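Reviewing the structure listed below.
Of the protein chains in this complex, all but one are displayed in their positions.
Per-chain numbering from 1; labels A, B and C assigned in written order.
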Amino acid sequence: MTSLNKKHTSIEEAIARIPDGASIMVGGFGSPGTPFALLDELLAQGQKGLTLIKNDANEADIGIGRLIKAGRVDRLIASHIGLNRVAIEEMNAGRLAVEMYPQGLLAEKIRCAGVGHPGFLTDIGLDTEIASHRREIELDGRTCAIEPAIHADFALVHADVADTYGNLTYRGTAINFNPLMAMAADTVIAQAFRLDAPGSLKPEYIHTPSAFVNHVVQVDPATSEQGIREHAV
Amino acid sequence: MTSLNKKHTSIEEAIARIPDGASIMVGGFGSPGTPFALLDELLAQGQKGLTLIKNDANEADIGIGRLIKAGRVDRLIASHIGLNRVAIEEMNAGRLAVEMYPQGLLAEKIRCAGVGHPGFLTDIGLDTEIASHRREIELDGRTCAIEPAIHADFALVHADVADTYGNLTYRGTAINFNPLMAMAADTVIAQAFRLDAPGSLKPEYIHTPSAFVNHVVQVDPATSEQGIREHAV
Amino acid sequence: MPSDQERILARAAREILPGQIINLGIGLPQRLFHYMPEDQQVLVHSENGILGCQPLPDDATPDYEMIDSGGAYIGASPGASVFDSALSFAMIRRSRVDVTFMGAFEVDQQGNLANWKIPGKFSPGIGGAMELAQKVDKLVVLCSHNDKRGNPKILQQCRLPLTAPNCVSLIITEKAAMEVTDQGLKVIDIAEGLAVDELRAATEADLMIDESQVGRF
Partner (left out) sequence: MPSDQERILARAAREILPGQIINLGIGLPQRLFHYMPEDQQVLVHSENGILGCQPLPDDATPDYEMIDSGGAYIGASPGASVFDSALSFAMIRRSRVDVTFMGAFEVDQQGNLANWKIPGKFSPGIGGAMELAQKVDKLVVLCSHNDKRGNPKILQQCRLPLTAPNCVSLIITEKAAMEVTDQGLKVIDIAEGLAVDELRAATEADLMIDESQVGRF
């Protein structure tokens, strides 16, 4: 684990830790909570052959949409990619492998890795098309499907206010997958609009405790898509 | 689900919903987070044959210790009861059935019911004595034990500040099992030291959203063990 | 005279009771926002992680970190909470959402619903629909009675991949409000001016209609 007193770093250094071929969780449901600055730095640094795990594919021209468009992403694990025309084309052309899960199961699979368990049981989707991919067992007379945890090498998350120990708070509907992903990856890189000294956040209001976060970088809201785009997803 | 506008009630009415033989989750790790006022009302109303689910057994003279002492509890599911001499005696005498789990697994079993899943897989305790009670399966070449979810008829939780819709916030280490139990029972009764109008709590700082809470009662801190006892657990 | 969509929405709004928690699917259901009675203390759940979203006034500056699952900028109602996606779906799977309104490609007289995939044509992923459909006690389908070519959408048996089986409670179209019962599809209300024969002709599903009981809307 990164020392508490060594987490604050530059965006270049933080993203340079990611090698080609890495699996990366990316926070956000649509734009809110998407770590746009970290993703743009990843685009600039050129890592390729990536596996991304994100609820959606953003839109074609922002966030992970840019990485997909630039051909950096081999595989995407998501819940819904309907708002990214390019991602759908790449999927249909066989250039982007896409694995999709119902949204709540995706969230829970990520959290499951985040709490250090190998999987969970569910009754969701038992009588639907998704059941065909899954192993089922009986528990107390009920049929259950096994959902393995989804883990990643890295997580890129977007926080509102953080402290230099790596404690994170999120705002509004930008919470979404961020606190789950912040537990589920080996190396967690957080961007925050504001970075304060330890002790500035109320202990009860911290959404992601410092223990889960390896690197924290401060980003200017004005450089993020949150600040400049006109339409939500 | 109880209507949002009908949750605020008296402690007598709330506890009167609990019948003999009910299974009841009780928040708290030691004293913090234990809903002492709700428990004392339960003692006063006389329900018996109860199954309680709580991290610990409190101490002999407070909280669920009083219910155990009064012979109201048939069965206790816990993680550690070392600070309640009476509970240990009752267990050893065969008058109290006690089922114990490692603390993190107990928390996760309760949460699992709280998110509507029948169970999860774990590698905790595989090579220890607790493994003998469990069913194991192989997942991706790893041995995993199945941990079924723990659900209850009722949950009694302690909040710091709540609103009349049933949104709850907790304070300090009084959080512990409360938000997990508040998801995992059919009927959730919360006590709070302060009860405000909807809109008074910041949406980001609500620990348990109103959707999970059926009844909320305001209690005076001075009537609770938190305010009068001299020693922590 | 109201448009078809206005008729559907006005009828649908009658399914919302004071103090309830409801979820509005993408598209037509989201417009129910504007049909809800004032001061009913209803909280609208959106599965991206908010309980208590409300439309923004037209002249409001949007908060870029506040959207609903359809991507519209939203505000927060009094008593709103925001939370992570795991908690959001806990609320759904634990049936703590009282009513969910959804669109449909197809719906049938068993209450089966298909609204996420057209094999070979459209499969952007199921999002949150499967869990909402399977776990919310009351699912109200809001859709046009027929597709753009005039083919029935209210079927004897869905042909497309299901979102969930046996999940629909009520179907509201511009032509009728139909309840899914153990015996089949029971017509509760018929649109003003529509004859029973016209309704049957536009529908593939078998309809139970007791004309003495049927309302108009």
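Please note the rule applied: contacts are C-beta pairs under 8 Å (C-beta built on N, C-alpha and C of every residue); 3 or more make two chains touch, one makes a residue touch a chain.
Nothing here was measured: the structure is a model prediction, and the numbers come from that model.
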Neighbouring shown chains of the undisplayed chain, as defined at the top: A, B
Residue among A:81, A:146, A:183 or A:219 touching the omitted chain: A:183
Omitted-chain contact residue, chosen from A:9, A:55 or A:167: A:167
Interface with the undisplayed chain - residues on subunit A: 1-6, 114-117, 163, 165, 167, 183, 197-199, 201, 203-204, 206, 209-212
Interface with the undisplayed chain - residues on subunit B: 29-33, 55, 78-83, 88, 100, 102-108, 111, 124-125, 127-130, 160, 171-180, 207, 226-227, 229, 231-233
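Convention: only the chains that are shown with their structure count from here on.
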Third chains touching both subunit C and subunit A: B
Chains most often in contact, by C-beta pairs: A-C
Gap in Å, rounded to a whole number, between the CA centres of subunit C and subunit B: 36
Rounded Å distance between subunit A and subunit B, as computed from the means of their C-alpha atoms: 32
Two or more partner chains touched - positions in subunit A: 108, 171-172, 175, 207
Overlap residues in subunit C, where contacts from two or more other chains coincide: 50, 82-83, 86, 89, 92-93, 135
